[in-house]
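A protein chain is absent from this complex, but the other protein chains hold their places.
First chain written, first letter: the chains are A, B and C, and each begins at residue 1.
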Amino acid sequence: MPDSAPRLPLETSDLARFLQVRDRTAAMAQPLSEADAVAQSMPDASPAKWHLAHTAWFFEEFMVAPVRGDTARFDPNYAYLFNSYYDAVGARHARHARGLLTRPSLKDVLAYRAHVDDQMADLIRAGEYSHDLLVLGLAHEEQHQELFYTDILHLFAQNPLRPAYRERTPSKTADPGPLTWTRFDDVDILIGHQGEAFAFDCEGPRHRVFVPSFDLADRAVTNGEWIAFIDAGGYRDPAYWLSDGYAVCVQRDWNAPLYWHRAEDGQWMTMTLNGPQPVDPNAPVTHISCYEADAYASFAGARLPTEIEWETAGQDHATEGNIATETAPLTPTPQTGTGLRALFGDVWEWTASAFLPYPRFQPKSGAIGEYNGKFMSGQRVLRGGSCVTSPDHLRATYRNFFHPDKRWQFSGVRLARDPV
Amino acid sequence: MPDSAPRLPLETSDLARFLQVRDRTAAMAQPLSEADAVAQSMPDASPAKWHLAHTAWFFEEFMVAPVRGDTARFDPNYAYLFNSYYDAVGARHARHARGLLTRPSLKDVLAYRAHVDDQMADLIRAGEYSHDLLVLGLAHEEQHQELFYTDILHLFAQNPLRPAYRERTPSKTADPGPLTWTRFDDVDILIGHQGEAFAFDCEGPRHRVFVPSFDLADRAVTNGEWIAFIDAGGYRDPAYWLSDGYAVCVQRDWNAPLYWHRAEDGQWMTMTLNGPQPVDPNAPVTHISCYEADAYASFAGARLPTEIEWETAGQDHATEGNIATETAPLTPTPQTGTGLRALFGDVWEWTASAFLPYPRFQPKSGAIGEYNGKFMSGQRVLRGGSCVTSPDHLRATYRNFFHPDKRWQFSGVRLARDPV
Amino acid sequence: MPDSAPRLPLETSDLARFLQVRDRTAAMAQPLSEADAVAQSMPDASPAKWHLAHTAWFFEEFMVAPVRGDTARFDPNYAYLFNSYYDAVGARHARHARGLLTRPSLKDVLAYRAHVDDQMADLIRAGEYSHDLLVLGLAHEEQHQELFYTDILHLFAQNPLRPAYRERTPSKTADPGPLTWTRFDDVDILIGHQGEAFAFDCEGPRHRVFVPSFDLADRAVTNGEWIAFIDAGGYRDPAYWLSDGYAVCVQRDWNAPLYWHRAEDGQWMTMTLNGPQPVDPNAPVTHISCYEADAYASFAGARLPTEIEWETAGQDHATEGNIATETAPLTPTPQTGTGLRALFGDVWEWTASAFLPYPRFQPKSGAIGEYNGKFMSGQRVLRGGSCVTSPDHLRATYRNFFHPDKRWQFSGVRLARDPV
Partner (left out) sequence: MPDSAPRLPLETSDLARFLQVRDRTAAMAQPLSEADAVAQSMPDASPAKWHLAHTAWFFEEFMVAPVRGDTARFDPNYAYLFNSYYDAVGARHARHARGLLTRPSLKDVLAYRAHVDDQMADLIRAGEYSHDLLVLGLAHEEQHQELFYTDILHLFAQNPLRPAYRERTPSKTADPGPLTWTRFDDVDILIGHQGEAFAFDCEGPRHRVFVPSFDLADRAVTNGEWIAFIDAGGYRDPAYWLSDGYAVCVQRDWNAPLYWHRAEDGQWMTMTLNGPQPVDPNAPVTHISCYEADAYASFAGARLPTEIEWETAGQDHATEGNIATETAPLTPTPQTGTGLRALFGDVWEWTASAFLPYPRFQPKSGAIGEYNGKFMSGQRVLRGGSCVTSPDHLRATYRNFFHPDKRWQFSGVRLARDPV
């Protein structure tokens, strides 16, 4: 329930913000056909239509229905269809079968979104809402905006016609130059989110950590450097790999990042949201698993940074120069400038850290408590944000996480090393 | 290449027949959305859009391109996308990934069909075609019409909303009465197709067989009888089952025909092309595997007929009274009349016979030779035709075949026994 | 229960026969260590110790316990441990976990055999037994003798040390010469077992069949001919293969018969009960699946014989000249003589026939009825008998059966063709 005092300004900006985020999601669906929107290319991915509906369901389930009652729901079946993983709010459609939901239609789902938007606007105008829940719902929607892009790319990459989500030829830019290192000295530091601004529960509590000195690379590993790794036989030498990682590499027959293939002339090509494109040697490598990132680091005589090291650097360098120049370019772009470059908004950077709770972390009670806590097993933290991440999520404390074998996110790697 | 003599009449009727079959396929797609048409509910099934395109490809590949050349093709990629299993004509898209072909669109595929129809009409009018290949192509398309129905039903059955392909409430009819037996005496008989009318290669050559006397049930097993089997614990007693069958039954947790579930009031419900419906105790049971059919026969103290026995009866009784009364009712209907009822056109009837070549069978050379011969392993023959089978396929010699664990076809069972 | 009249002679010979078969099984275990006897190399195979115990259990379960009561059992747990697939007599240990039964020891199992032998000897001497069940039990034991050999070979082939079950170098013999054909004319024939001598239930009833004329090869396909098939790319050309067969071939990466591998000098080697040996080009090929046999036949412009054709030939040619010269040589030997050679006792010959019941076949009631009938699905018939088959099983009516992908039996192929 919202606080009482200076109500109007907050509600006005909340409504504007709500509509802005919601409209962006709907706009993202514009280039898609009804068929594009329903297909599910693998169990990890969801159909675009499902993303559209699930993000609406979140607001209906946690903000509209508790106030307006179940009769305010657009369709009582939708809670079953579009719940993702919240056990506390009931049964749900099997994840791997989302691609079979040819009904409701895309049109129906867009009507569902409009219905929820109307009801939310009413609630916000009437002040009958929790600001915190609203902000959480929008952050949730922005996460699904990123997944929308990664899942559509994965779907289109399975199609031999290799369709483009958007027709635009990426511009090639200059060589970012040889990798250099930035030294960080021993430090007692406070890690984790604090303050009024929104953050996910897993970003806190803020807590004291001692961080031994380390070096961090000024930029992410590039495609050109990755090709050297491939050419050196890096994918076939277990000495570089974690044991689990090499088993996966052999079993799935990995020999390059996801989406890469060689053209007949030997040129490496990759699939992008702009359709098939030559691999740009100057751009950061992406669509690699944590296992590959770790193997590359061994190959390069370095290691992955811990998430604590990353955040230590991020606190110091969360300046404009470290944010990729273009907002949401949908493909990683070469890293310009000097010093620590492109920490934010180009590719997610795998870290050496397992996704585990910070000291004193307590999951919230109820369904909202299922947001992050129950995934704290078997996953690795990624930091920084990618070219398809909402700019609102580009902050030093943000903890993204995936299982270490996953490759369909815009995930890359920045090296660290112990000081010599 | 067509014969020369009395050309016009044949071409006129060929063209009419061609357009009739082709139009029927296109009409079947009318109730489907773009999303319905792309989804693939399991590897055994294909998307409706794929059926639409593949049947066009057959004519383009085997009749248009050989005469008009590759430049006459609608799109050079389509051969890769829409070949099914013909190894002789090149690589093809993986079967299990057909549901990811969100492009080309349904509209494009319908345009493809129109393009092929135009070219075929030209070829037929010009006499530049093989009548035999044309008839084969149409028989092929009619087979896919049946698969179109069974695959859409399977898809819609996966959707918790249980959409109907067509809104019509099936009429309930009278109890077909207790099962009676028809005696067939020892006979030396000729089995298999002969003559000018079309038949698939596997229906011949006609050959002599000695058939010992047998009894054949006057009608298929009904849902009501099947419920008695369920209630008697038939699904949990291995004594009735083939060894392979019981292993599958346990592993997939079968306890009723596919699509059946119990409503809260205990009533058995089933999913149909008309949406969910109560199970009609008087209608023939359908959507059962051969394993279930065989187990039921053991339970009933009977056995499955061999395909030779079935054809022996079919030759004698291929009269009107044995054809289900309504053409393509899309659900099995109660069996009326007396004597051997509904041999044709209600449910496919599993037989005791493996799908194997008749004596002297020779696959045709070239890609067309891949039509049936290479599937002669591990499959069981079904006879008679179902409520979604093209009437052109209702003949005594027709050999349908599926692996014995498959249930998504309109497959049922008619009992046989040795004379006492 | 046995008949009454001239009892003594039958019982005397029954006892002698019983002890002869039982002693042979025990003798087969002599070369094995306790470890060799317990290991299970795949779910299809059973440990030697299990074969030893299960064949004793058969007599205890069906002949001793019904007369002497459960107290006469050696150990009440053994019924659970050593039942194979008889649902009617209770629960049983999971097939795939037989290799984990390190207890009871081999010594205990041999004591179990001796215990059952003593009790059976008492029963036979006292005339308290069914002659038919005794003969069935011995035929059952002889089947397991063959499986004992095939399973030990499979186990030893998994061991990088490639141990020999028996040390003997097979002698190389002369080229059997080019394949010739024997013509069989149209015939009305009686197929299947009849008479007093033992046969399995599935070998009857004897019944009339019309067999169109056919040609049968005078000998089985040789290793030398098979090498030509390999060298011609036969394992990589789907045109020769059944659809199911080629899928298995690709999935399991078959490129030669089971147990074959190339030595460093390019020579084909194979694993045998005598340890690793060079492939003898003159000996019949063995350890091939039905899929490979069928593909080879296509490659050779021929086909597999049906089991009816095979038996037609076997009835005519069940003479000494058609039995492999050496009893139980444990490896296939080159085929000598003229006319139809080595029909019996060299390699099992895959046929074109599914394993299905003959007309009027009725499984026996009770557990014994589970012997063959419930396996009549998905399997192919093999005819003739191999170098590890008991000579008692070398008869024209014998129907062996395995799934068409199995290769660990001594299975080969003899070609047939339609008369030109």
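Assume contacts are C-beta pairs under 8 Å (C-beta built on N, C-alpha and C of every residue); 3 or more make two chains touch, one makes a residue touch a chain.
Being a predicted model, the structure only gives us computed values, none of them experimental.
In the entire assembly, the chain absent from the figure touches the shown chains A, C. Here one chain is not drawn; of C:20, C:102 or C:180, the residue touching it is C:102. Only one of the listed residues, C:81, C:110, C:138 or C:202, touches the absent chain: C:81. The residue from A:23, A:70, A:132 or A:418 that touches the chain not shown here is A:418. For chain A, the residues touching the chain absent from view are 85, 87-88, 188, 207-210, 212, 238-239, 241-245, 290-291, 294, 352-354, 356-357, 359-360, 362, 374-378, 404, 418. The missing chain lies against chain C, touching residues 33-39, 41, 49, 77, 80-81, 93, 97, 99-106, 155, 158-161, 163.
Just so we're on the same page, only the chains that are shown with their structure count from here on.
A linear topology is adopted by the chain contact network, the touching chains following one after another without closure. The innermost chain, defined by the distance from its C-alpha mean to the mean of all protein C-alpha atoms, is B.
Annotation: 38 Å between the Cα-based centres of chain B and chain C.
Centroids of chain A and chain C (each the mean of its C-alpha atoms) stand 59 Å apart. The set of chain A residues touching two or more other chains is empty.
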